[in-house]
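Note that this is a trimmed complex: some chains were dropped, and none of the rest were shifted.
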Amino acid sequence: MAKDFNSILITGAAGRLGTQLRNGLAHLASEVRVADRVEISDLAPHEQDFVFDLADAKAVEYAVKGVDAIVHFGGAPLETAWKTILASNIEGSYNIYEAARRHGVKRVVYASSVHAIGYHKLTDNIDEAAPVRPDSLYGVSKCFVEALAQFYWDKFGLESACLRIFSSFPEPPERRMLWSWLSFDDCVRLVEAALTAPHIGCTIAFGLSDNKVCPVDNTNWGRLGYHPRDNTEFARQKVEAAVPRLDPHAPASQHLGGWFVDLPHPDDEASK
Amino acid sequence: MAKDFNSILITGAAGRLGTQLRNGLAHLASEVRVADRVEISDLAPHEQDFVFDLADAKAVEYAVKGVDAIVHFGGAPLETAWKTILASNIEGSYNIYEAARRHGVKRVVYASSVHAIGYHKLTDNIDEAAPVRPDSLYGVSKCFVEALAQFYWDKFGLESACLRIFSSFPEPPERRMLWSWLSFDDCVRLVEAALTAPHIGCTIAFGLSDNKVCPVDNTNWGRLGYHPRDNTEFARQKVEAAVPRLDPHAPASQHLGGWFVDLPHPDDEASK
Amino acid sequence: MAKDFNSILITGAAGRLGTQLRNGLAHLASEVRVADRVEISDLAPHEQDFVFDLADAKAVEYAVKGVDAIVHFGGAPLETAWKTILASNIEGSYNIYEAARRHGVKRVVYASSVHAIGYHKLTDNIDEAAPVRPDSLYGVSKCFVEALAQFYWDKFGLESACLRIFSSFPEPPERRMLWSWLSFDDCVRLVEAALTAPHIGCTIAFGLSDNKVCPVDNTNWGRLGYHPRDNTEFARQKVEAAVPRLDPHAPASQHLGGWFVDLPHPDDEASK
Amino acid sequence: MAKDFNSILITGAAGRLGTQLRNGLAHLASEVRVADRVEISDLAPHEQDFVFDLADAKAVEYAVKGVDAIVHFGGAPLETAWKTILASNIEGSYNIYEAARRHGVKRVVYASSVHAIGYHKLTDNIDEAAPVRPDSLYGVSKCFVEALAQFYWDKFGLESACLRIFSSFPEPPERRMLWSWLSFDDCVRLVEAALTAPHIGCTIAFGLSDNKVCPVDNTNWGRLGYHPRDNTEFARQKVEAAVPRLDPHAPASQHLGGWFVDLPHPDDEASK
């Protein structure tokens, strides 16, 4: 049977999630271009490797030309110095969107983050339309790309899903992740849903598994057709035995962004 | 055990959905009156046949007198000439409601339609309280009946469920219906829930199965107690192989009403 | 200086408000067509008379052809028999919209009514986006035309303002009208604003003066640029002296529609 | 494995729900203090008995000192004389909160009630943030405690879950309870979720099982991690055979509070 796409590009393909996506999305496209700053050695037959910095607009354009869709998971994955955020996440994502526009790409699935809305409280019960409240420069860069994605849809008709991933790790190592976890398999499900949903315009969605506790309202999962299948109950006993209970008054307990709200400014001496 | 109703009336009983409802609702009532413009030949013992045009107020009254509830699925089922819409859907539905009031009917379950809100976008994520945006004269007539139903509840205490059915067919033949489909069995479940829920006042609900993608918010299913059991995954592979992907920029892709938004005015020469 | 319009049509021009509009809107158009079921004898030089029933589609089309905008205040102005509502308000308004579409009219200003939302309570504090709750068949017909207006905007680009007029009389004769009154001058201001606002799509607005008590939220006045200048304080002493206080528990006191909520069905024997 | 709590206090422990909670929560704490106005004879080894009136501040303080969390289900469980409501529910709950604050208790789980919002209609589809509309003095006292709980969180950092329990009985004996029922097991699940959720601030949640019909929006269940497992379908046939259908126009049918809206004032002669 025909695949959904002739060719897709995955950025950040050497990263923690990028590796999962290479496997999980393989069945969707005849060709998968895998891009990262480092070389990927274990290429599958249907994969083609691209090594470049996202800030290199020409290299980005070369990798983008000819693909149907982009899964953009590249860029700095954590709070870091402004210069890095600026180059990798802001300029880099602009380069992706601009190349996509120039070459007629149909859809971009972007790894946004809970840290775009990290200063909202668990008790605020927000949905995806709540105003942004980033908890880090990293989070601010995610807000920038979400605004850019909306602009490219409204003006140029390039569809985007901005997936605000909470915490995607092999398993939850601490108590906050008992509610903020996104399993690798659910992450792949979410990206696949975002790639294949019939019409999404520019849709923001939260990236979470079906955990027992869920402090946000996942209004847009229906539009994407995302149905998580995993949850953290398998790990509860282990985590609760190993990690003491959180102080409910601590900012890291009260806000969606967790310990990111406690981070100092990344350019401060103190944080080096 | 006693049935829920002594007698119910199904209009449009010879139609695609009417036929399903005759079977599916049989267990609810001792007598089922089946009404349509055409005669129904395969009557069951508990069924009584009525043949008339909905615009014939006297005939409507004759069929309504003595029933406990009405399942009003009759009328023009698609966009058509204004004169037909006016007679069948507007006058016809008025006749139903007025006869129901005069004869003490307790509840009407009305086949409204997605086309009452067809100009909302998939990305609007509407619920049932969103303002109407009909996509056709057919849809405008559905808005009329919904307003009429609200009036008959508020003033005369006649309860109504207005079910905005999306696409109810044996199986989904095209890509839009992968999200807009309502299986026949779920259609029967929805009507049964609407007939038997303890108190509904005038409730609007969307008529959809539990499909993977769902671009609306089904706030009122809880009040009716409707729990769909079917979905379109059984047909996905076949549909996606047979039908090319939709252009996400096409109005028919972006709006809930689908291809209805592309229809010309039914009274234009061009559309004849 | 050039007028805003070459030609406009006012329906219901012989009525209470129509008469006001003939005077008040005269400066906006070089030609004003005045239409009613009865002949208008005191024509001004810029006025042209049309006598017809709104249910007469051909006569409507003849009057509409060539105008830039329509001020549609014709039709039954109160609760009355269904047959009249159907012919004058439903068919009649359809004829207006359909003629407007066929002949490229740019905008329709429609006299909708508080009775489209008469079953909302004063304490509900509704705005224009609240679901309709008509208090009469008359109100149901207003809901029909509002839905029709939205449809003609969404599909055919014909702009409409649906003005839900509360109580427009020379002065307020009773206590409810101390808050529900729309002065004749403000009525003219509202229609003029609706005719001349730069872009309105299909806008619903409440028709009220700047009265001391105002139980609704006039969100859309800004879009139209309507600024009422009158209020009922001039009449308060007289009204309060003449009319006893309302029972706050009476349905007519609690609902926006006032005594319309107490009306029987217009087709009942009892109401004849 | 270590228990979640060293010590918890259950008030109203001799009551219908208190008895269930003694069993259901036993695994959570090394010590469970069980308090009521009457002595409890069947103490388990991990249980310690306290007998007092909630209005006795000293006795409350003695029972509270040393516990980690309080499950406050004590007080008058139904509409009753104001003096009782005042002493047991208002003063009594104040005593609980004040003792909790003085002795560093981390969290209170409070048995609020549907009767705090009993005058909302089934068709209002409210969520937990809707304004209170109590249907009884009993309900007013629940509103008082919810406000108190919010205050103790905002000012003193004492977390609370206010569980608006609908109808928690062994099985549903009448038609309203087919939608308003909370099974004993789900009640225990809800309290356990409220005790163990990572961060709740002051959270209001509805106490309902997963019944077929659900006329409210359970936005906050996600934050608590409550997932009901029971429903009333097992009892439907029996109840529907035994109890006639409700009149949909009866206030008791239309409002969430059910027959509480028909109660007279408890201090009236007529009600004695």
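Each chain gets a letter, A, B, C and D, in the order it is written, and its residues are counted from 1.
Assume contacts are C-beta pairs under 8 Å (C-beta built on N, C-alpha and C of every residue); 3 or more make two chains touch, one makes a residue touch a chain.
Treat the numbers as computed from the prediction; the structure is a model and nothing was measured.
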| item | value |
| --- | --- |
| Oligomeric state of the whole complex, in copies, if 4 are shown | 6 |
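Here, only the chains that are shown with their structure count from here on.
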| item | value |
| --- | --- |
| Fitting subunit A to subunit B on CA atoms, where both chains share a sequence, rotation angle to nearest 5 degrees | 120 |
| Between subunit D and subunit C, distance of the C-alpha-averaged centres to the nearest whole Å | 51 |
| Euclidean distance of C-alpha centroids - subunit A vs subunit D, Å | 41 |
| Whole-Å separation of chain centres (CA-atom averages), subunit B against subunit C | 32 |
| Touch-based graph of the chains, sorted into line, ring, star, complete or other | other |
| Pairs of chains found to touch, sorted by chain label | A-B, A-D, B-C, B-D |
| Subunit C to subunit B touching residues, read off their complex | 82, 86, 90-91, 94, 98, 101, 116, 119, 129, 131-137, 139-140, 143-144, 147-148, 150-151, 154-156, 261, 265, 267 |
| Contact footprint of subunit A on subunit B as seen in their complex | 121-123, 125, 175-176, 178-179, 211-217, 237, 240-241, 246, 248-249, 253-254 |
| Touching residues on subunit A, where the partner in the complex is subunit B | 1-2, 4, 106-107, 157, 159, 193, 197-203, 219-220, 222-225, 227 |
